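Sending over a structure as C-alpha coordinates; questions will come in a sec.
All protein chains but one are shown at their positions in the complex.
Right after this comes chain A.
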(Lines give C-alpha, C1' and ligand atoms only; values in the text may rest on other atoms or scores of the structure.)
Protein backbone atom coordinates (compact mmCIF):
# COMPACT_ATOMS: atom_id res chain seq x y z
CA UNK A 1 0.00 0.00 0.00
CA UNK A 2 2.81 2.32 0.73
CA UNK A 3 3.98 1.75 -2.78
CA UNK A 4 0.81 3.14 -4.18
CA UNK A 5 1.31 6.31 -2.25
CA UNK A 6 4.45 7.01 -4.17
CA UNK A 7 2.29 7.84 -7.14
CA UNK A 8 0.56 10.68 -5.42
CA UNK A 9 0.90 14.26 -6.32
CA UNK A 10 2.36 13.80 -9.69
CA UNK A 11 2.31 17.04 -11.51
CA UNK A 12 1.89 16.12 -15.14
CA UNK A 13 3.31 19.42 -16.17
CA UNK A 14 6.58 18.55 -14.56
CA UNK A 15 6.77 15.13 -16.11
CA UNK A 16 9.12 15.01 -19.00
CA UNK A 17 10.58 11.52 -18.89
CA UNK A 18 9.24 8.15 -18.15
CA UNK A 19 8.16 7.93 -14.59
CA UNK A 20 10.20 6.26 -11.98
CA UNK A 21 9.70 6.54 -8.31
CA UNK A 22 12.85 8.53 -7.73
CA UNK A 23 11.91 11.10 -10.27
CA UNK A 24 8.43 11.29 -8.96
CA UNK A 25 9.79 12.14 -5.58
CA UNK A 26 11.89 14.97 -6.91
CA UNK A 27 9.02 16.19 -8.99
CA UNK A 28 6.92 16.44 -5.87
CA UNK A 29 9.23 19.03 -4.44
CA UNK A 30 9.03 21.16 -7.55
CA UNK A 31 5.31 21.48 -7.08
CA UNK A 32 4.06 24.81 -5.93
CA UNK A 33 2.74 24.92 -2.41
CA UNK A 34 -0.98 25.12 -2.46
CA UNK A 35 -3.16 27.09 -0.18
CA UNK A 36 -5.89 25.49 1.84
CA UNK A 37 -8.70 27.22 0.03
CA UNK A 38 -7.81 25.32 -3.13
CA UNK A 39 -8.76 22.06 -1.52
CA UNK A 40 -11.65 23.30 0.54
CA UNK A 41 -14.36 20.64 0.55
CA UNK A 42 -17.37 22.89 0.85
CA UNK A 43 -19.28 24.45 -2.02
CA UNK A 44 -17.70 27.83 -1.90
CA UNK A 45 -15.98 30.13 -4.27
CA UNK A 46 -12.83 31.95 -3.37
CA UNK A 47 -11.62 35.20 -4.81
CA UNK A 48 -8.30 36.98 -4.67
CA UNK A 49 -6.30 33.93 -3.70
CA UNK A 50 -8.53 33.02 -0.81
CA UNK A 51 -9.08 36.45 0.65
CA UNK A 52 -12.79 36.49 -0.08
CA UNK A 53 -15.23 33.65 0.30
CA UNK A 54 -18.58 33.38 -1.36
CA UNK A 55 -21.17 30.66 -1.68
CA UNK A 56 -20.95 28.87 -4.95
CA UNK A 57 -24.43 29.88 -5.95
CA UNK A 58 -24.28 33.62 -5.71
CA UNK A 59 -28.04 33.65 -5.71
CA UNK A 60 -29.44 37.04 -6.48
CA UNK A 61 -26.54 39.04 -5.11
CA UNK A 62 -25.99 40.76 -8.47
CA UNK A 63 -29.67 41.68 -8.46
CA UNK A 64 -29.48 43.09 -4.95
CA UNK A 65 -26.43 45.13 -5.80
CA UNK A 66 -27.95 46.20 -9.08
CA UNK A 67 -31.17 47.37 -7.51
CA UNK A 68 -29.38 49.36 -4.86
CA UNK A 69 -26.96 50.98 -7.27
CA UNK A 70 -29.58 51.76 -9.90
CA UNK A 71 -32.00 53.27 -7.42
CA UNK A 72 -29.31 55.39 -5.83
CA UNK A 73 -27.95 56.55 -9.17
CA UNK A 74 -31.39 57.62 -10.28
CA UNK A 75 -31.87 59.37 -6.98
CA UNK A 76 -28.62 61.30 -7.22
CA UNK A 77 -29.12 62.14 -10.85
CA UNK A 78 -32.75 63.21 -10.91
CA UNK A 79 -34.02 64.01 -7.47
CA UNK A 80 -31.02 65.45 -5.75
CA UNK A 81 -30.50 68.49 -7.98
CA UNK A 82 -34.09 69.59 -7.42
CA UNK A 83 -33.97 68.94 -3.69
CA UNK A 84 -30.63 70.63 -3.20
CA UNK A 85 -32.07 73.66 -4.90
CA UNK A 86 -35.24 73.74 -2.89
CA UNK A 87 -34.27 72.19 0.39
CA UNK A 88 -30.80 71.53 1.59
CA UNK A 89 -27.48 70.24 0.40
CA UNK A 90 -27.45 67.62 3.12
CA UNK A 91 -29.84 65.43 1.24
CA UNK A 92 -27.29 63.96 -1.17
CA UNK A 93 -24.73 63.90 1.64
CA UNK A 94 -26.93 61.77 3.85
CA UNK A 95 -27.96 59.70 0.87
CA UNK A 96 -24.36 59.15 -0.10
CA UNK A 97 -23.35 58.08 3.37
CA UNK A 98 -26.24 55.68 3.65
CA UNK A 99 -25.47 54.26 0.22
CA UNK A 100 -21.85 53.68 1.15
CA UNK A 101 -22.76 52.05 4.42
CA UNK A 102 -25.29 49.77 2.76
CA UNK A 103 -22.89 48.70 0.05
CA UNK A 104 -20.02 48.04 2.39
CA UNK A 105 -22.24 46.04 4.75
CA UNK A 106 -23.61 44.04 1.87
CA UNK A 107 -20.19 43.24 0.52
CA UNK A 108 -18.89 42.31 3.91
CA UNK A 109 -21.83 40.01 4.50
CA UNK A 110 -21.32 38.35 1.16
CA UNK A 111 -17.60 37.96 1.25
CA UNK A 112 -17.01 37.06 4.87
CA UNK A 113 -16.70 33.56 6.14
CA UNK A 114 -19.94 33.11 8.08
CA UNK A 115 -18.33 30.87 10.65
CA UNK A 116 -17.66 27.73 8.71
CA UNK A 117 -16.43 24.84 10.79
CA UNK A 118 -13.67 22.90 9.15
CA UNK A 119 -14.41 19.24 8.77
CA UNK A 120 -13.04 16.78 11.23
CA UNK A 121 -9.66 15.27 10.52
CA UNK A 122 -9.65 11.53 9.96
CA UNK A 123 -8.13 10.90 13.36
CA UNK A 124 -10.82 12.90 15.08
CA UNK A 125 -13.55 11.19 13.13
CA UNK A 126 -12.12 7.80 13.97
CA UNK A 127 -11.95 8.75 17.62
CA UNK A 128 -15.58 9.81 17.65
CA UNK A 129 -16.60 6.68 15.84
CA UNK A 130 -14.76 4.62 18.37
CA UNK A 131 -16.53 6.30 21.23
CA UNK A 132 -19.94 5.76 19.77
CA UNK A 133 -19.74 2.48 18.05
CA UNK A 134 -18.59 0.01 20.60
CA UNK A 135 -20.37 -2.92 19.11
CA UNK A 136 -17.80 -3.70 16.45
CA UNK A 137 -17.36 -3.03 12.80
CA UNK A 138 -19.71 -0.76 11.01
CA UNK A 139 -19.87 -1.77 7.43
CA UNK A 140 -23.03 0.16 6.85
CA UNK A 141 -24.14 3.57 7.86
CA UNK A 142 -25.06 3.62 11.51
CA UNK A 143 -28.34 5.22 12.53
CA UNK A 144 -28.35 8.97 13.09
CA UNK A 145 -26.44 9.89 16.17
CA UNK A 146 -27.27 12.44 18.78
CA UNK A 147 -25.61 13.37 21.97
CA UNK A 148 -27.34 15.09 24.82
CA UNK A 149 -25.56 17.68 26.86
CA UNK A 150 -26.51 20.15 29.50
CA UNK A 151 -26.19 23.80 28.71
CA UNK A 152 -27.07 26.14 31.51
CA UNK A 153 -29.13 23.40 33.13
CA UNK A 154 -31.02 22.72 29.97
CA UNK A 155 -30.85 19.59 27.87
CA UNK A 156 -29.67 20.23 24.35
CA UNK A 157 -29.27 17.59 21.67
CA UNK A 158 -26.16 17.68 19.55
CA UNK A 159 -26.52 16.04 16.19
CA UNK A 160 -23.81 14.18 14.36
CA UNK A 161 -23.00 15.63 10.97
CA UNK A 162 -22.25 12.88 8.49
CA UNK A 163 -20.65 15.21 6.03
CA UNK A 164 -18.32 16.93 8.42
CA UNK A 165 -17.86 13.84 10.56
CA UNK A 166 -18.31 15.43 13.93
CA UNK A 167 -20.92 16.28 16.47
CA UNK A 168 -22.14 19.72 15.65
CA UNK A 169 -21.54 22.24 18.39
CA UNK A 170 -24.69 23.84 19.77
CA UNK A 171 -26.34 26.33 17.45
CA UNK A 172 -24.41 25.00 14.51
CA UNK A 173 -26.22 23.81 11.44
CA UNK A 174 -25.18 22.29 8.20
CA UNK A 175 -26.06 24.39 5.20
CA UNK A 176 -26.93 22.17 2.30
CA UNK A 177 -26.38 24.89 -0.25
CA UNK A 178 -22.85 25.56 0.87
CA UNK A 179 -22.20 22.07 2.20
CA UNK A 180 -20.62 23.40 5.34
CA UNK A 181 -21.42 23.37 9.01
CA UNK A 182 -21.81 26.99 10.04
CA UNK A 183 -21.60 28.17 13.61
CA UNK A 184 -24.62 29.97 14.97
CA UNK A 185 -26.31 29.34 11.67
CA UNK A 186 -29.03 31.84 11.00
CA UNK A 187 -30.07 31.17 7.43
CA UNK A 188 -28.71 31.06 3.92
CA UNK A 189 -29.60 34.33 2.32
CA UNK A 190 -29.87 34.23 -1.48
CA UNK A 191 -30.02 38.03 -1.67
CA UNK A 192 -26.63 38.19 -0.15
CA UNK A 193 -25.32 35.05 -1.77
CA UNK A 194 -23.90 33.58 1.42
CA UNK A 195 -24.86 31.95 4.68
CA UNK A 196 -25.50 34.21 7.62
CA UNK A 197 -23.79 32.86 10.69
CA UNK A 198 -21.77 33.82 13.69
CA UNK A 199 -19.13 35.87 11.93
CA UNK A 200 -21.21 37.86 9.54
CA UNK A 201 -24.50 38.23 11.36
CA UNK A 202 -23.62 41.75 12.52
CA UNK A 203 -22.81 42.77 8.95
CA UNK A 204 -26.08 41.32 7.78
CA UNK A 205 -27.99 43.13 10.48
CA UNK A 206 -26.34 46.44 9.73
CA UNK A 207 -27.02 45.84 6.05
CA UNK A 208 -30.76 45.37 6.50
CA UNK A 209 -31.11 48.16 9.02
CA UNK A 210 -29.17 50.63 6.92
CA UNK A 211 -31.05 49.49 3.85
CA UNK A 212 -34.34 50.22 5.61
CA UNK A 213 -33.08 53.70 6.38
CA UNK A 214 -31.88 54.14 2.81
CA UNK A 215 -35.11 53.01 1.19
CA UNK A 216 -37.19 55.08 3.60
CA UNK A 217 -34.97 58.06 2.99
CA UNK A 218 -35.16 57.76 -0.78
CA UNK A 219 -38.88 57.12 -0.62
CA UNK A 220 -39.39 60.19 1.53
CA UNK A 221 -37.20 62.37 -0.67
CA UNK A 222 -38.95 61.30 -3.84
CA UNK A 223 -42.36 61.97 -2.34
CA UNK A 224 -41.12 65.38 -1.23
CA UNK A 225 -39.77 66.04 -4.69
CA UNK A 226 -43.02 65.25 -6.41
CA UNK A 227 -45.01 67.12 -3.80
CA UNK A 228 -42.87 70.21 -4.23
CA UNK A 229 -43.37 70.15 -7.96
CA UNK A 230 -47.09 69.67 -7.46
CA UNK A 231 -47.24 72.55 -5.05
CA UNK A 232 -45.47 74.75 -7.55
CA UNK A 233 -48.67 74.76 -9.50
CA UNK A 234 -48.39 71.72 -11.71
CA UNK A 235 -50.60 68.66 -11.73
CA UNK A 236 -49.37 65.34 -10.50
CA UNK A 237 -49.11 63.97 -14.01
CA UNK A 238 -47.02 66.91 -15.12
CA UNK A 239 -44.76 66.56 -12.13
CA UNK A 240 -44.26 62.92 -12.89
CA UNK A 241 -43.56 63.60 -16.52
CA UNK A 242 -40.86 66.03 -15.59
CA UNK A 243 -39.14 63.48 -13.43
CA UNK A 244 -39.97 59.98 -14.62
CA UNK A 245 -37.08 58.44 -12.77
CA UNK A 246 -38.78 59.31 -9.52
CA UNK A 247 -41.59 56.93 -10.35
CA UNK A 248 -39.15 54.10 -10.89
CA UNK A 249 -37.57 54.84 -7.55
CA UNK A 250 -40.95 55.07 -5.90
CA UNK A 251 -41.98 51.70 -7.15
CA UNK A 252 -38.73 50.01 -6.14
CA UNK A 253 -38.72 51.61 -2.73
CA UNK A 254 -42.37 50.97 -2.08
CA UNK A 255 -42.04 47.26 -2.62
CA UNK A 256 -38.72 47.01 -0.85
CA UNK A 257 -39.78 48.90 2.22
CA UNK A 258 -42.36 46.38 3.33
CA UNK A 259 -40.03 43.44 3.13
CA UNK A 260 -36.90 45.18 4.40
CA UNK A 261 -38.61 46.88 7.29
CA UNK A 262 -40.31 43.66 8.22
CA UNK A 263 -37.05 41.79 8.06
CA UNK A 264 -35.27 44.41 10.16
CA UNK A 265 -38.00 44.24 12.75
CA UNK A 266 -37.84 40.47 12.84
CA UNK A 267 -34.08 40.40 13.20
CA UNK A 268 -34.20 43.08 15.87
CA UNK A 269 -36.46 40.76 17.81
CA UNK A 270 -34.04 37.88 17.23
CA UNK A 271 -31.07 39.93 18.36
CA UNK A 272 -32.86 41.08 21.47
CA UNK A 273 -33.72 37.53 22.45
CA UNK A 274 -30.42 36.03 21.26
CA UNK A 275 -32.10 33.66 18.84
CA UNK A 276 -31.29 32.61 15.35
CA UNK A 277 -33.76 32.42 12.48
CA UNK A 278 -33.12 28.71 12.41
CA UNK A 279 -34.05 28.26 16.05
CA UNK A 280 -37.03 30.52 15.78
CA UNK A 281 -38.44 28.67 12.82
CA UNK A 282 -37.88 25.30 14.38
CA UNK A 283 -39.28 26.50 17.67
CA UNK A 284 -36.36 25.08 19.57
CA UNK A 285 -36.93 27.14 22.67
CA UNK A 286 -40.63 27.73 22.55
CA UNK A 287 -42.64 26.86 25.57
CA UNK A 288 -44.53 24.13 23.81
CA UNK A 289 -42.44 21.47 25.44
CA UNK A 290 -43.39 22.43 28.92
CA UNK A 291 -42.23 25.00 31.34
CA UNK A 292 -39.15 23.23 32.57
CA UNK A 293 -37.76 22.78 29.09
CA UNK A 294 -38.44 26.14 27.63
CA UNK A 295 -36.18 29.06 27.67
CA UNK A 296 -33.26 29.89 25.52
CA UNK A 297 -30.13 28.71 27.31
CA UNK A 298 -27.99 31.15 25.39
CA UNK A 299 -29.93 34.24 26.31
CA UNK A 300 -28.44 36.60 28.84
CA UNK A 301 -31.98 37.46 29.96
CA UNK A 302 -31.40 41.12 29.29
CA UNK A 303 -32.23 42.77 26.00
CA UNK A 304 -29.27 45.11 26.12
CA UNK A 305 -26.78 42.37 26.92
CA UNK A 306 -28.22 40.19 24.18
CA UNK A 307 -27.92 42.99 21.66
CA UNK A 308 -24.41 43.85 22.71
CA UNK A 309 -23.31 40.23 22.70
CA UNK A 310 -24.66 39.58 19.24
CA UNK A 311 -23.72 42.81 17.53
CA UNK A 312 -20.81 44.21 19.45
CA UNK A 313 -19.26 41.06 20.79
CA UNK A 314 -15.72 40.02 19.98
CA UNK A 315 -15.18 39.12 16.39
CA UNK A 316 -14.23 35.46 16.23
CA UNK A 317 -11.56 34.49 13.74
CA UNK A 318 -12.14 32.43 10.66
CA UNK A 319 -11.55 28.80 11.46
CA UNK A 320 -10.90 27.58 7.99
CA UNK A 321 -7.56 29.30 7.43
CA UNK A 322 -8.13 29.83 3.75
CA UNK A 323 -4.77 31.29 2.95
CA UNK A 324 -2.68 28.89 4.95
CA UNK A 325 -0.38 26.67 3.00
CA UNK A 326 -0.94 23.00 2.75
CA UNK A 327 1.94 20.92 3.93
CA UNK A 328 3.52 19.13 1.01
CA UNK A 329 1.69 15.86 0.83
CA UNK A 330 3.58 13.00 2.30
CA UNK A 331 2.87 9.41 1.56
CA UNK A 332 0.28 9.05 4.20
CA UNK A 333 -0.10 5.73 5.87
CA UNK A 334 -3.66 6.65 6.47
CA UNK A 335 -4.79 3.16 5.87
CA UNK A 336 -5.51 2.64 9.50
CA UNK A 337 -8.03 5.43 9.73
CA UNK A 338 -9.57 5.05 6.35
CA UNK A 339 -10.22 1.41 6.76
CA UNK A 340 -12.58 2.06 9.56
CA UNK A 341 -14.79 3.94 7.22
CA UNK A 342 -14.56 1.84 4.14
CA UNK A 343 -16.19 -1.48 3.58
CA UNK A 344 -13.44 -4.06 3.66
CA UNK A 345 -14.09 -5.46 0.24
CA UNK A 346 -13.86 -2.12 -1.41
CA UNK A 347 -10.66 -1.22 0.31
CA UNK A 348 -8.95 -4.38 -0.74
CA UNK A 349 -10.13 -4.26 -4.29
CA UNK A 350 -9.52 -0.59 -4.53
CA UNK A 351 -5.87 -0.66 -3.72
CA UNK A 352 -5.19 -3.53 -6.05
CA UNK A 353 -7.08 -2.04 -8.92
CA UNK A 354 -5.69 1.34 -8.25
CA UNK A 355 -2.16 0.05 -8.51
CA UNK A 356 -2.91 -1.50 -11.83
CA UNK A 357 -4.62 1.46 -13.30
CA UNK A 358 -2.12 3.85 -11.83
CA UNK A 359 0.67 2.19 -13.72
CA UNK A 360 -1.33 2.29 -16.92
CA UNK A 361 -2.15 5.85 -16.28
CA UNK A 362 1.39 6.93 -15.78
CA UNK A 363 2.39 5.59 -19.12
CA UNK A 364 -0.43 7.39 -20.78
CA UNK A 365 0.24 10.57 -18.93
CA UNK A 366 3.72 10.74 -20.24
CA UNK A 367 2.50 10.48 -23.77
CA UNK A 368 -0.54 12.59 -23.43
CA UNK A 369 -0.05 16.24 -24.03
CA UNK A 370 -3.63 17.06 -23.33
CA UNK A 371 -3.52 15.51 -19.98
CA UNK A 372 -3.50 18.72 -18.07
CA UNK A 373 -6.66 19.89 -19.70
CA UNK A 374 -8.40 16.70 -18.88
CA UNK A 375 -7.33 16.69 -15.31
CA UNK A 376 -10.47 16.85 -13.34
CA UNK A 377 -10.80 19.96 -11.36
CA UNK A 378 -13.04 20.35 -8.49
CA UNK A 379 -13.21 19.51 -4.96
CA UNK A 380 -15.57 16.71 -4.34
CA UNK A 381 -17.46 16.19 -1.18
CA UNK A 382 -15.83 14.36 1.56
CA UNK A 383 -18.53 12.09 2.77
CA UNK A 384 -16.83 8.76 2.97
CA UNK A 385 -17.92 5.80 1.06
CA UNK A 386 -19.07 4.01 4.12
CA UNK A 387 -21.67 6.65 4.73
CA UNK A 388 -23.13 6.52 1.31
CA UNK A 389 -26.63 6.71 2.55
CA UNK A 390 -26.03 10.01 4.18
CA UNK A 391 -27.11 11.88 1.13
CA UNK A 392 -30.38 10.21 0.82
CA UNK A 393 -31.33 9.94 4.43
CA UNK A 394 -30.19 13.05 6.11
CA UNK A 395 -30.31 12.73 9.83
CA UNK A 396 -30.29 16.43 10.38
CA UNK A 397 -33.01 18.88 9.71
CA UNK A 398 -30.97 20.46 6.98
CA UNK A 399 -30.97 17.92 4.20
CA UNK A 400 -27.59 17.08 2.86
CA UNK A 401 -26.98 17.98 -0.74
CA UNK A 402 -29.16 16.11 -3.08
CA UNK A 403 -27.90 13.76 -5.66
CA UNK A 404 -28.24 16.25 -8.40
CA UNK A 405 -25.75 18.76 -7.18
CA UNK A 406 -23.55 20.21 -9.79
CA UNK A 407 -20.29 18.48 -9.33
CA UNK A 408 -19.37 19.51 -12.82
CA UNK A 409 -19.13 23.05 -11.71
CA UNK A 410 -17.06 22.16 -8.74
CA UNK A 411 -13.98 23.71 -10.26
CA UNK A 412 -12.50 26.46 -8.22
CA UNK A 413 -10.83 27.60 -11.39
CA UNK A 414 -7.68 25.99 -10.20
CA UNK A 415 -6.33 23.24 -12.28
CA UNK A 416 -5.06 21.05 -9.56
CA UNK A 417 -2.28 18.71 -10.39
CA UNK A 418 -3.66 15.28 -10.67
CA UNK A 419 -4.70 14.22 -7.26
CA UNK A 420 -3.47 10.94 -5.96
CA UNK A 421 -5.29 7.73 -6.24
CA UNK A 422 -8.59 7.01 -4.74
CA UNK A 423 -8.29 4.36 -2.13
CA UNK A 424 -11.47 2.67 -2.76
CA UNK A 425 -13.95 2.48 -5.47
CA UNK A 426 -17.05 0.46 -5.54
CA UNK A 427 -17.00 0.01 -9.25
CA UNK A 428 -13.38 -0.95 -9.51
CA UNK A 429 -13.93 -2.96 -12.60
CA UNK A 430 -15.08 0.12 -14.40
CA UNK A 431 -11.95 2.10 -13.92
CA UNK A 432 -11.89 4.58 -16.64
CA UNK A 433 -8.66 6.01 -17.82
CA UNK A 434 -10.28 8.95 -19.44
CA UNK A 435 -10.91 11.68 -16.93
CA UNK A 436 -13.32 13.37 -19.27
CA UNK A 437 -15.60 10.45 -18.70
CA UNK A 438 -15.74 11.49 -15.11
CA UNK A 439 -17.24 14.83 -15.88
CA UNK A 440 -19.75 13.55 -18.32
CA UNK A 441 -21.23 10.71 -16.45
CA UNK A 442 -24.19 11.30 -14.23
CA UNK A 443 -23.73 11.16 -10.55
CA UNK A 444 -25.46 8.54 -8.58
CA UNK A 445 -26.40 9.24 -5.07
CA UNK A 446 -23.29 7.75 -3.63
CA UNK A 447 -20.98 10.00 -1.82
CA UNK A 448 -17.39 10.57 -2.70
CA UNK A 449 -14.69 8.36 -1.60
CA UNK A 450 -12.66 10.09 0.90
CA UNK A 451 -9.04 9.44 0.64
CA UNK A 452 -8.12 10.19 4.12
CA UNK A 453 -4.60 11.38 4.35
CA UNK A 454 -4.26 11.48 8.04
CA UNK A 455 -0.69 12.58 7.93
CA UNK A 456 -1.07 16.30 7.92
CA UNK A 457 -1.96 17.47 11.36
CA UNK A 458 -2.34 21.02 10.22
CA UNK A 459 -5.23 20.40 7.99
CA UNK A 460 -8.49 21.12 9.59
CA UNK A 461 -10.49 19.11 7.18
CA UNK A 462 -10.40 15.90 5.32
CA UNK A 463 -8.68 16.30 2.02
CA UNK A 464 -10.68 14.60 -0.60
CA UNK A 465 -8.57 12.88 -3.10
CA UNK A 466 -9.58 11.30 -6.27
CA UNK A 467 -7.62 9.37 -8.69
CA UNK A 468 -8.00 11.39 -11.81
CA UNK A 469 -8.08 8.43 -13.98
CA UNK A 470 -10.33 6.16 -12.09
CA UNK A 471 -14.00 6.55 -11.86
CA UNK A 472 -14.25 9.41 -9.52
CA UNK A 473 -17.75 9.90 -10.75
CA UNK A 474 -19.20 6.80 -9.37
CA UNK A 475 -18.85 8.27 -5.99
CA UNK A 476 -20.18 11.60 -6.91
CA UNK A 477 -23.43 12.67 -5.55
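Quick notes on this structure:
Simple rule for what comes next: a contact is a pair of C-beta atoms (placed from the backbone, for glycine too) under 8 Å apart; a residue touches a chain by one contact, two chains touch by 3 or more; residues count from 1.
Heads up, the rule we're going with is that contacts and distances are computed from a predicted model.
Per its UniProt record, the hidden chain corresponds to "Golgin subfamily A member 7" from the list "Golgin subfamily A member 7", "Signal peptidase complex subunit 1", "Two-component response regulator" or "Spermatogenesis-defective protein 39 homolog".
For the chain left out of this panel, the touching residue among A:38, A:123, A:242 or A:280 is A:123.
On the side of chain A, touch with the chain left out of the figure occurs at residues 100-101, 104-105, 108, 117-118, 120-121, 123-124, 127, 149-152, 156, 158, 166, 169-171, 183-184, 202-203, 206, 297-298, 305, 308-309, 311-317, 319-321, 330, 455, 457-458, 460.
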